[in-house]
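Not every chain is included here, but those present sit where they belong.
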């Protein structure tokens, strides 16, 4: 199958800090090693308001590192992410947190379901 | 199912360091994308004493980033965490370790069971 | 079951750096939420020599954060770790890499099998 159709990442957060030109951000990384384009709906869940959604596509045999800070999601606000794909894919979420005096990364593969 | 009912995180530790107003902490991030409120019991296991527990709820369609340093768990003491939910959820545990000269993050999705 | 009997961590490495009293290290964190003591054999696999092993126990209802730099494993040498337990447990491996000018953490839940 080369993946799963649903992926979950509970710890989402786009930090507010920046250092020079580099802004803190998260990347939702998606790989589609199958022969069909993956059409993906991404849901953002919050602590205190209703979910938002966004759609992307990943062509066959391609990677996509989607910058989550460019989709209109508020910075400095905790959220969780669920993504639903028309075809099996694999997803990983990474965060870069930078500021005047720090620069740190964290990452995890997601929780998956068919 | 959109998740699992039991989640496990063996590496729990609330570091003692702080930098200015920012204190080291851990966040247990929980997402509930289903239609029922998730009632969750969190167990803290230690190396040298009996477990402690704490209860939270996550409403349907919501995220919760639970600060573990505000629950009365001792700082600087290794522990492990298990969480049991009445309905399927997904969990991720992240740690921020800061001090006068450092600021670092780490994260992982949990181990899950039904 | 509250866990699995076998856990695998391919990226093992005890860095050589230290900062003051703090030495780089890895912690293999094990949680046993069941009612029997977990007897665990840990195997270290190397790139260029035969495996080494070490045994630990984790009592029922307890956590153990095992410092891997205190077991006689050489520093600065890549390895992989497999752990076999008599009863189901959950494991996570974390690394602290420190030096004069850096202090960084990384972690992952392991790969598991029955």
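Descriptive notes on the structure:
Which chain is which? They are A, B and C, in the order written, and residues in each are numbered from 1.
Everything below uses one rule, namely that contacts are C-beta pairs under 8 Å (C-beta built on N, C-alpha and C of every residue); 3 or more make two chains touch, one makes a residue touch a chain.
The shown structure was predicted, so the numbers you read here are calculated from the model rather than taken from an experiment.
Taking the whole complex of the structure file rather than the 3 chains in place, the copy count of the single sequence reaches 4.
The criterion applied here is as follows: only the chains that are shown with their structure count from here on.
Distance between chain centres (mean CA atoms), chain A to chain B: 21 Å.
Taking the mean of the C-alpha atoms as each chain's centre, chain A and chain C sit 29 Å apart. With touch defined as above, residues shared between interfaces to two or more other chains in chain A number as follows: 104, 106, 108. Interface residues of chain B facing chain C in the complex, by the touch rule stated above, are 6, 8-13, 43, 45-48, 50-51, 78-80, 82, 95, 97, 99, 101-102, 104-111, 113. Put simply, chain B touches chain A in their complex at residues 1-4, 27, 29-33, 61-65, 90-94, 102-110, 112.
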